[in-house]
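With one protein chain removed, the remaining protein chains of the complex are shown where they sit.
When the chains are written out, they are named A, B and C in that same order, and each has its own residue count from 1.
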Amino acid sequence: MITPLTRHQMAWRAAQDLADGAYVNLGLGMPVLAANYAPAEREIFYHSENGVLGVGPVAPPGQGDPELVDAGSQMVTLRDGASIFDSAASFAMIRGGHLDLTILGAFQVAANGDLANWDALSADKGPLIGGAMDLAMGAKAVHVIMRHTTRRGAARLVTECSYPVTARGVVSRVYTDLAVLDIDQGRLVVREIIPGLGHDELAAATDAPLTFGPDCRELTAPDLAGGI
Amino acid sequence: MITPLTRHQMAWRAAQDLADGAYVNLGLGMPVLAANYAPAEREIFYHSENGVLGVGPVAPPGQGDPELVDAGSQMVTLRDGASIFDSAASFAMIRGGHLDLTILGAFQVAANGDLANWDALSADKGPLIGGAMDLAMGAKAVHVIMRHTTRRGAARLVTECSYPVTARGVVSRVYTDLAVLDIDQGRLVVREIIPGLGHDELAAATDAPLTFGPDCRELTAPDLAGGI
Amino acid sequence: MINKVVGDPAAAMAGIHAGASIMISGFGNAGIPGTLVRALGAMNLTGLTLIMNAIRRIDECDPSLFDNRRVDHVITTAFRGPDAAPASYERQWKRGEMTLDILPQGTFAERIRAGGAGIPAFYTPTATGTSLVEGREQRDFNGRTCVLEEALTADFALLRAQKADRYGNLYFRGTQANFGSAMATAAQTTIVEVDEISETGLRPEEVHLPGIYVQRVLRAPRRH
Partner (left out) sequence: MINKVVGDPAAAMAGIHAGASIMISGFGNAGIPGTLVRALGAMNLTGLTLIMNAIRRIDECDPSLFDNRRVDHVITTAFRGPDAAPASYERQWKRGEMTLDILPQGTFAERIRAGGAGIPAFYTPTATGTSLVEGREQRDFNGRTCVLEEALTADFALLRAQKADRYGNLYFRGTQANFGSAMATAAQTTIVEVDEISETGLRPEEVHLPGIYVQRVLRAPRRH
């Protein structure tokens, strides 16, 4: 029986690649969960686009300051060495290429690195861009965490995005519930795949050709309390 | 006998027009002297383009901080309500039109408001622009303090500047050792003239046509200790 | 003597007129000038342009602004209601009763910063290759395609800060500054609500935004 990774397990896997000393922006949803799973010995500065470098854990219940929030509007704490600045300065930091990495959610990622994560084109709702376009264009590396397919089974890794694109050619790594893939010169290279899933089965769940790296490994993650 | 104003008297006269609550940048030389002569009851915030809003008096001997200087590189103090910021922010303030007034020195001013104050075209020396171009373009009003003529007697108020121009059409008032003049739609309008100087004598010292306002008054200044 | 402190919301909001363009600070619940937004709602002005990062925060402060159709135009990065059912502003936009400029957040911040800094226009790589820049003026710099963006200014800015003094100097708590610092520079008249008025004046070390950018200060402690 094949067991896809849970949301927390995907976040855990992405967190294992966070480097010591890195400056990292984590998008809403699964990406922000990654902060819980970075190896403890690594010092990582989490950036929040509303103006924090060095976001700490969410504030304990009843102890948060409503005037100190992260990009997800959660009341947060600050780590040692943190700093605070305004939004224009924060996006100067992003756009200027100073962040080592951003991890974002996505609706689709194309084999050429195109990212679609800003609009699901809902008939009744208005548009929501936020900071994703700046992060995707500005960070030195863009990683994505998303389920491999939609709830209806449609591929999210595609030859060309059908959703509105956030930025072109920017994604270099994707963590899904089935695999870890690198985008290398227009190719989707599978680095890790969950146990029991065949290469052809992964290919069938993907709408772009896959290359399996010679060192393709098993993608395993610990049991985590965070549920699905 | 005609007595032109001293440097300090020119600065004094310019200072009498500083409004309560104004944000003002004073250029090097005579303009910066004006801070000594503003009426005491007026609260004026002096801006220094290296990043101070609220420059106070020069620090007493031996008590200055070499890391706290004004645009003339003098060790200064800060007044109540002062703030400090970096140069990019300081010039954003200037360029963004937030200063009420700058008072600058000049080599020449033209009747259309052109200002020439940045380069005397010395054969051996390099160019020096500093902040004058930004101040001249950015401040809501540009006033000039300068002697009416050069040491050799050449007019500094001219029809067209022969020195390299700092900014076009920006000067609205000029304080000289002989007169106070407004620039009004391309005309030099004399508002004040020193006692004993004839209108034709002033005109002879000026290289552009003069208009004498109906309310043209005597330009007088108190005796001041500051010498010539 | 300089004294920018006003006594009540009416004095703070004086002169805001129908058709005005108004920037409003805030990200999440930080830096939202709730008292000023409610005072704006009570003024019953029509034809307003609102410039704010996330429109839902205005609606949460005072639903009357949209419910009563006070707003003709919105410039924002997030024009989406929190619920599955469309919010009043989403319905008005879908019906064509309101126009909308939707921007990337960094472009939004930088356009406002440019408005305050006397930079009429700049190029940015953000949003190139997306539907947002179709038909827009673009140009390559160092091999990278960029889009021309113009400065954004407004008649008024409404901000929230922790402390102010009579000079209009502001001290922000936590992440209160967000878009407010830039908005204060880009508006003709900047109005700030604060928890505290410092009688002694802020120390230079405490000043996050110089008072030159602030015209009026109102004491309006945060509702918890």
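Please note the rule applied: a contact is a pair of C-beta atoms (placed from the backbone, for glycine too) under 8 Å apart; a residue touches a chain by one contact, two chains touch by 3 or more.
Only a predicted model underlies this, so the values are computations on that prediction, with no experimental measurement involved.
Counting contacts over the entire complex, the absent chain touches A, B, C. Residue A:L78 is the one among A:L78, A:A155 or A:V189 that touches the chain missing from this view.
When the missing chain is restored to the complex, the residue among A:Y23, A:W118 or A:Y163 that touches it is A:Y23. From the options B:N50, B:T102, B:T149 or B:T176, the residue with contact to the unseen chain in the full assembly is B:N50.
Note on the undisplayed chain: of the listed residues B:M10, B:A38, B:I94 or B:A111, the one touching it is B:I94. Not every partner is drawn; the one left out touches chain C at residues 110, 114, 117-125, 141-142, 144, 146, 150.
In the full complex, chain A touches the omitted chain through residues 20-21, 23, 43, 45, 53-54, 78, 80-85, 91-99, 138. One chain of the complex is left out; on chain B, the residues touching it are 48-52, 65-74, 84-88, 90-92, 94-95, 114, 124-134, 137-138, 164-169.
In this text, only the chains that are shown with their structure count from here on.
The greatest centre-to-centre gap from chain B, using C-alpha centroids, is found for A. Looking at which two chains touch through the most C-beta pairs, you get A-C.
Taking the mean of all protein C-alpha atoms as the reference point, the chain centroid lying nearest to it belongs to C. Annotation: 29 Å between the Cα-based centres of chain A and chain C. Averaged C-alpha coordinates put the centre of chain B at 36 Å from the centre of chain C. Residue positions of chain C touching 2 or more other chains, listed in rising order: 113.
Among the residues of chain A, none is found touching two or more other chains.
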